[in-house]
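The complex appears here without one of its protein chains, the remainder shown in place.
Moving on to chain A:
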């Protein structure tokens, strides 16, 4: 148990659908419906899925921004949630998707980065300035940006400010919620590389939420693929990429663009095969509610949400 920094067990986040004359609860949106994740210390876990699959909700639930309907969250073996509420911890921090809305436009960089330090430590102004300058240096921003406002920076620089704020408290777990999806491609690689550097330097564990499989392959050791609030496949990154078992994963991986021109024909053919298989058999992989089945272990680390009958469907 202790080898995992973060353990999420059967997490469920449901939102009520209100309606009718008395505004009663008619049904629930099951945004996250039974997700279990284990992240070993120092590793990066990539959570992938289409939009609306509940990956961001999962991340936000872990850090306490969403209520938890059911399930348990353990951090370092300690339970973080009691009832609906999840405790906020200085050791878990988040990097937000949108570098534009996640920085308060009225605050200067100094105020933004110093905010977490002020919350947890009592420090003099000079010490704070020194510490913030150190953090800015770490994320590659010049000291001159200390008293600038967020709107004076580009998207990539803003995301760096977001990272500086997230690492200000020396956290152990960082939840990165699509940290580069709002940036253009030339800046994406820059930010990703620098996040990797910081991760290695500080020994961070990361829950990396993304929808870009290329980015995830670049960043993550472990991958979980979500569909409609549940995991469909989970395992080490290489295993998932080389030996995908679930049809949904297969199709996702087939969709990754290849820059090698010689492979065009082969890729097209492969995609077509996967597409036909997907269209003919995808419904077999879902239960009567349109949700994936529970995960089944097929090897030591590799888990797939296969239909209850076992491997027959896969071969069909």
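Quick notes
One rule holds in what follows: contacts are C-beta pairs under 8 Å (C-beta built on N, C-alpha and C of every residue); 3 or more make two chains touch, one makes a residue touch a chain; residues count from 1.
The working rule: contacts and distances are computed from a predicted model.
Set against the options "Dipeptide transport system permease protein DppC", "TerD family protein", "Multicomponent Na+:H+ antiporter subunit C" or "ABC-2 family transporter protein", the UniProt name belonging to the omitted chain is "Dipeptide transport system permease protein DppC". Here one chain is not drawn; of A:137, A:280 or A:297, the residue touching it is A:137.
Annotation: of A:94, A:209, A:223 or A:286, A:94 touches the absent chain (contact as defined above). One of A:43, A:123 or A:148 touches the chain omitted from the figure, and that residue is A:148. Across A:29, A:129, A:202 or A:296, the single residue that touches the chain missing here is A:129. Although one chain is hidden here, its contacts on chain A can still be listed: residues 60, 63-65, 88, 90, 92-94, 96-98, 101-108, 110, 115-116, 119-120, 126, 129-131, 133-138, 140-149, 151-154, 156-157, 160, 162, 165, 169, 187, 190, 193.
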